[in-house]
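Excluded from the complex is one protein chain; the other protein chains are retained at their positions.
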Amino acid sequence: MEKKMGVYICTGCGIGDAIDIEPIKDLVDEEFNISICKEHPFLCSPEGVELIKQDIDNEGVNTIIICACSPRVNQDVFFFGPDKIVERVNLREHVAWSQEPKDEDTQMLAEDYVRMGCSKAKDMELPEPFKAEQEYSKDILVVGGGLAGMTAALEVAKAGYKAIIVEKEDSLGGFLKKMKKRVAPPYEDLYDTGLEELVKQVNDNPNIKVYTSAVVEKTSGAPGLFSVQIKTNGSVAEEKVGAIIQATGWVPYDPKRLESLGYGKFKDVITNVELEQMASNGGIKRPSDGQSPKNVLFIQCAGQRDSEHLPYCSSVCCLVTLKQAAYIKEQDPEAVCYVLFKDMRTVGQAEEFYKKSQLAGNIFIRGTITQIGEEGGKLFIEAEDEFLGEKIRLEELDLVVLATGMVPSSQPEETPKMKAPEGAEDADEEGMIEVPPDSGFYAKPALNLEYRQGPELPTLRYGFPDSHFICFPYETRRTGIYTAGCIRRPMETARVIDDATGAAMKAIQCVEMTEKGMAVHPRSGDLSYPEVNLQRCTQCKRCTEECPFGAINEDEKANPLFNPTRCRRCGTCMGACPERVISFKNYSVVMIGNMINVINVPEEEEEKPRILVFVCENDAYPAIDMAGIKRYKWSPYVRFIPLRCLGSLNLVWIADALSRGIDGILLLGCRHGDDYQCHFIKGSELATVRLSKISETLERLALESERVRFEEVGISDYWRIPQIIEDFMNTIEEVGPNPYKGF
Amino acid sequence: MISWNNNALRDVLKEVDYAEEIYKCIQCGMCAGSCPLRHHMDYPPRKIFALLRTGNIDLVLNSKSIFLCTSCYSCIVRCPRGIHVMDIMHGLAHYAIKMGKISRKNTATFGQEFWKQIYKRGRVDEKDLSRRYFFSDGIVQGIKNALSMADMGIIMLLHGRMKLLPEKPIKGIKQLRIMLDKAEQESRR
Amino acid sequence: MEATNQNILVVGGGMSGVTAALEAAEAGYNVILVEKRPYLGGKVTQFYHYFPKLCPPNCGLEINFKRMKQNPRIRFFTMAEPVKISGKEGDYDVTIKISPRYVTEKCTCCGKCEEVCETEIDNPFDFGLSKIKAIYLPHEFAFPMRYVMDPSIVGTEEAKKCQQACPYGAIDLDMKEQVFDIKAGAIIWAAGWEPYEANKIEYYGFGEYKNLITNVMMERLAAPNGPTDGKILRPSDNKEVKKIAFVQCAGSRDENHLPYCSGVCCLASLKQALYVREKNPESEVTIFYIDIRALDRYEDFFTKVKQDEKINFIRSKIATITEEENTGDLIVEGEDTHKGEQIRMKFDMVVLATGLVPNTINIEAPDVPKDKFGFILRDDVVKGIYGAGCVRRPTDVATSVQDATAAAIKAIQSISRR
Partner (left out) sequence: MKYFLYWGCSLEASGANYLKSLKPVCELLGMEFEEIDDWNCCGASVSYAGARDLSIRVLNARNLALAEMQGGYDIIAPCSSCYIQLIRTNHELREDEKLKEKVNSILREAGLTYNGTVNVRHIVDVLYNDVGIDRIKQKVTRPLSGLKVAGYVGCQSVRPYGEYDSKERPRVQDEILKALGAEPVKFPKKMQCCGSGIFLPEMELCMGLVKDILEDAIAHEAKIVSTVCPMCAMNLELYQGRINQLYNTNIQIPIVYLTQLMAVAFGLDLKEGAFLHMNYIPPEYVIKPILMQGGDSK
């Protein structure tokens, strides 16, 4: 596209009072050869916008540089159609509202921002959406045919899409097949599982195809373009799908590990799973003598909330016990059920069901078991009763039920191992270390992805491939692959249904956006995508290793193979690439490099240091905006450059900036570590890792390491912004001016 | 060590009004926290309920707590599970008296005498009630008791706050007794 | 507004409503969203951090608003609410009422009006813990970023003064309530929740004792943009809070108030205990509870909080709170049901962990199944109007978002069934 640039400067909101516009107009013309540069006292007014529109119509302007408020506001006002490039220069929050008006330094700051904006606009191209050569599929693969899987498939189908279910057993239903009844809102009663009806609906739906006794042997491709090999009854079928829902459910915690609670030792100690099966198969009987039990004890948290077993709460066991106590009462109204618990966790409206169970005469004891034994064919236990504050003894128990917990089907029985990197301290004798849960090589096989970063979804602790994000619970680290149901976290059936329904939504949304060449969350709708110049690639593998979403495969020569539909457009690959061969149409190493290059670096004698601040545009940038809105003041020597994510930070920018005489470089990014906040998972962490390697560069340039600093800034930390900048300015002052000035 | 006795509760459930509600208790402690005489109780009400659930009825019936209810209704008003805590305490006291387990003799006697007044006359004669209450342990103790309270009596008398004439039974006393007898029979069903 | 029943109407612009709108719009459907407040984001905008990550709610909202700004399929109205719904799945007529904001789209947020305005009102954003000018930006992150004038000054000289101060002619004092009809094929009711009114739990004395606050107020005290700039000071004398109590189940699990468990208050108090411990390092926290309900992996959070020795857990439903008049300290009494002892403890400040009351469908509308507490049930019988988030169950943010995502596909199905 032949660019015709126009610069429009708003003098409203105090901008006109803070800076002189004429010198800016001059530099736009002189330094960038842009002949159209206009000012308006109220640019976002209809009249202001009209001014721009006229230039578009009459002068053919197609690249518009708006020097006004923050790009976070008035996006709709300054939108002139998809074929126009709009670049925003933030003269309001970052200049007029945070700097001394009519000050020389303020003026220089504004001028630099306009330069950077013009430079950026010059280097930017309109992105063209990615379109694969192959045909896109909008079908959804659902792995797992239990309640979650069937629900997801049905919801997909009801929305007009096709679904394919792959179920490893010979019939649909999953755990529902073992269940007698369901406990669900409004918690007034027990309800039928609805299994038959559900299976019928699935089987009758022409939009759903079911493979039973089947497993996914291989999944290759990318969203919109997945190719799945399904092994079923000795043959292999191939399906093309657009997105995947993994709903492979859970397995009960292995009760053999609960010998201390009498399991395996006493016949009449059983698990809640075993009781459920008995209940649905004709009745609850004592395993020892086949009698119907009169006195039944349920032991809650049989393994759960226990660092030796499952440190987490399994969330459904309280409800399950209440349900099973109801079975026992139904079978024998004279029977008595005791429930030994730590905390009753009947959240929400389920509290009603707890009350109902109490009213049925079931007895709830808060405490911990200290002993279990057998006497005259009956079981007894001793426990510390916290309500009574005394030791208690329960005798004549016919049955003891261990309320065991859920383990995600993704959790391997034993932690897999991998070759330790050189120098790893925790390597074993064979030079192996345990695979961390957030690796694609950790989980048990279910999808068999042909991904360079591993065949399965990375997981959180305890093997749940759940989202780490509170606001984005469907986020996974493999684009277009969503999880649903108890594989994500232990949940009751009502929640499983909701969850699977939501996963269906995400899956169809993904195939729709993918087809249009758009990114999915969090840069939803972004049409840009990374392009690589393979000629200059050195096969260093950094991009393929560091992509947080496993989007890049490798060929046998270790060349990166980009899968644009897997890509989230964070630019981590671009930041990782030492050869600078990865770029987006509107975001590139060169583009940012040129922005750095146009910053005016005064001579040392002028005593006007220059600090470059790379800012995460998702969190730190809004925080700076807020600081401006609060009219906080900070040094006029800083220059902010927003980045898509600090993961896209390329070290060459730091080297370039320092060699140009810029005195210090500050990185403002998200929190990392266990509770990371980076929307691209690893971005800010990778930036710090890269930063740790900058010392080499600094040494080469004979510069002090203090000149580069990373600071964690959350979006609400706007009140810290002035302090962070001041602290850094003080450091730079101590270190002294960059000796490269004027080279 | 407290051992469970599964069947012992049956009688309590029959003999104590609202006793079935003890199962609803979540042991939150609101009842005791709201009770004016909580500091004098051996077991707080919720623990009485927990003990009842174990079937250790004697522990409960021997507890003084069940006689220390001032009928202030705080526990009833505040119980998050809507349990008639006060009524259960009353019922337990009634049952304890019936079973001859009287941990607070004064209160038990006073209450019984009070009821006798009603049964006898349909109304309560305060003077007669206190006389009977003071003399419930025989004449010697009665005189002692009465003397210890004589100052009060005299004050009341002097201020015209003692009815001198004895209360006569109400007109419908006979029918009232029939009704009360029948109510008692019905209660045991 | 095009009259088409291909629209999805989303009622409520909190976390659930915004999510539902975005999920549907990004899949290619047109959404109209109405929000009662003058800005989107709902209740979580007032929160300092989320549990268990202790991260700021604006972080996720920023992403969502960014998604919204560039998505032409969503149209939203603030200060707007539905007043009547009629019709059936695939074909609803909805009457929408928009209250006057008195500030037009011309507002640039320059703040000139606020500078001249002298009248102050109770700041609704801070639950009345602070005052704000009668023309105000609801909060720093408000989206849309636009001022709003409190109706109480409309018609006064003060309002005119504000109008004259505005360099952009953005104040329209003649703005009137607007009522109009739209068509929709499906409706997502995501109107969120209100905190249970703590003064209804009379034995605690909320409203009477200054240093007795609720958990939502605590969020404001901890937030850097709150009334105390994020310092946890007690309201009576701005003293740093050293000894603080959290009273769980303040109204929840209580047949006299909310018989259901509000689901999130345990976790909220665990989180707020950490606020206090972090901001006032010498502080000591006591949490009075019946059961700690930290479901699933939230147990890890509970485990983490328990490790702090200065956070005590006492099993007791607190029975009474009284004020020590000369100091403003609060005395809580109840029974420690673990030790079986009566307790009487003094605190600088007490936080009532009040529960959630659903903003259920309370206007003329087709019948939607609800449980006895007013939570909207989702069944396969009644289609077309779907609850999402805390109108379905008292729950955390992640579950609300999940639920809203589910509601979006349900709404899409209602439209594509036609």
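As written, the chain order gives the labels A, B and C, with residue 1 at the start of each chain.
Please note the rule applied: a contact is a pair of C-beta atoms (placed from the backbone, for glycine too) under 8 Å apart; a residue touches a chain by one contact, two chains touch by 3 or more.
Please read all numbers here as calculations on a predicted model, not as lab measurements.
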{"item": "Omitted chain - touching chains that are shown", "value": "B, C"}
{"item": "Residues in chain B touching the chain absent from view", "value": "17-18, 36-37, 40, 67-74, 76-77, 87, 90-91, 93-94, 97, 104, 106-112, 114-119, 122-127, 130, 133, 151-152, 155-156, 159-163, 167, 170-172, 175-176, 178-180, 182-184, 186-187"}
{"item": "Contact footprint on chain C, counting only the chain that is left out", "value": "202-203, 205, 208, 322-323"}
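FYI, only the chains that are shown with their structure count from here on.
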{"item": "Graph class of chain-chain contacts, one of line, ring, star, complete, other", "value": "complete"}
{"item": "Distance between the centres, which are taken as Cα means, of chain C and chain B, whole angstrom", "value": "49"}
{"item": "Centroid spacing, where centroids are CA-atom means, of chain A and chain B in whole angstrom", "value": "64"}
{"item": "Shared interface positions of chain C, touching two or more other chains", "value": "253, 291, 315, 337, 340"}
{"item": "In chain A, residues with contacts to at least two other chains", "value": "344, 355, 387"}
{"item": "Complex interface listing, chain B residues touching chain A", "value": "1-4, 6, 23-27, 46-47, 50-51, 53-54, 81"}
{"item": "In the complex, chain A residues that touch chain B", "value": "295, 336, 344, 355, 358-364, 366, 382, 385, 387-388, 390-396"}
{"item": "Residue numbers on chain C that touch chain B, as the complex places them", "value": "203, 249, 253-257, 290-291, 315-320, 333-337, 340, 342"}
